[in-house]
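Every protein chain of the complex appears in place save one, which is left out.
Moving on, here comes subunit A:
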Amino acid sequence: MPDQLLFAIEVTLNGLMAGVMYALVALGFVLIFKASGIFNYAQGVMALFAALTLVGLQNGQVPFAHLINAIFGTDVHHFGWHLPAFVAIILTIGVMILLAIIVERYVLKHLVNQEPIILFMATIGLAYFMEGFGDMMWGSEIKKLDVGLPQGISESIDATTYNWFGYGFFIDRLDIVATVIAALLVISLTLFSQYSKQGRALRAVADDHQAALSVGISLRFIWVLVWSIAGFVALVAGIMWGAKSGVQFSLSLIALKALPVLMLGGFTSIPGAIVGGLIIGVGEKLFEFAIGPMIGGATENWFAYVLALLFLVFRPQGLFGEKIIERV
């Protein structure tokens, strides 16, 4: 095979794996949007907050250490323990569920039946609050996240592909793991929503609130449930991204990449979020590879948005959405 083609394949594979990441974040948006019609601006910050909490718990950091020290003149930093990764992950899941309960209890409950724009604004407030709260709780310095995921280029893939094609593919092992985990997450979410009582309730609420109430479903419970799941998805995204580039504020900005994904995939389609994420991941890498050098590179910064814009113009309902025909 010609080298150019092999290189393009390698770029595509890398793009697919970046796309998995985008898809994960977009998935969190879709879940909440479907169940409650809320566009959750805080989804990205939730990923950051989850990753911060995970690292903090794992390293035995004292929460609010700065604040405590400032008030009491103490000098506490760490509890002096180091939790195993899975314990820290389970505790973080607990924190995300708690967060979901608090959001429902103190924000959503008071805003039922409000206009979508008001709920959207509330999530903007929530995003800034959580960002500041995360900072105050765990400190704002960049942190290393290590839950034992494999890192670095996979030598076996490099060697095998070299043997086959005379060209070794560079694939990050973390990307492979992330892809597998994301796939498992999507499969279990699908099974959950198709076959469990609560999953069915979730779909019911997403479909028709009034009907859901009439069959005995508590909306408040569903909201806590869906925000918990979105929190869990945010944690998974936070772990992957954090393992790759450290836990820092920029993590919350991956949410911005989820936006074009949603415009492609549609705001209410789970398959749409996944396929949209993959298209954008592959698209931006291939575009950079093929066209980038001709126009001075750095196309990855804007490619996704331009693609989304084209979609907005020519197919506003997204890839999988049904054609919108205004009733008159």
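Throughout what follows, a contact is a pair of C-beta atoms (placed from the backbone, for glycine too) under 8 Å apart; a residue touches a chain by one contact, two chains touch by 3 or more; residues count from 1.
FYI, contacts and distances are computed from a predicted model.
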Absent chain [UniProt protein name; select from "Fe-S cluster assembly protein SufD", "Succinate dehydrogenase cytochrome b subunit", "Pyridine nucleotide-disulfide oxidoreductase" or "Sulfate/thiosulfate import ATP-binding protein CysA"]: "Sulfate/thiosulfate import ATP-binding protein CysA"
Residue among A:V76, A:A159, A:V180 or A:A211 that touches the chain left out of view: A:A211
Absent-chain interface as seen on subunit A, which is shown: 195-198, 200-201, 203-204, 207-208, 210-219
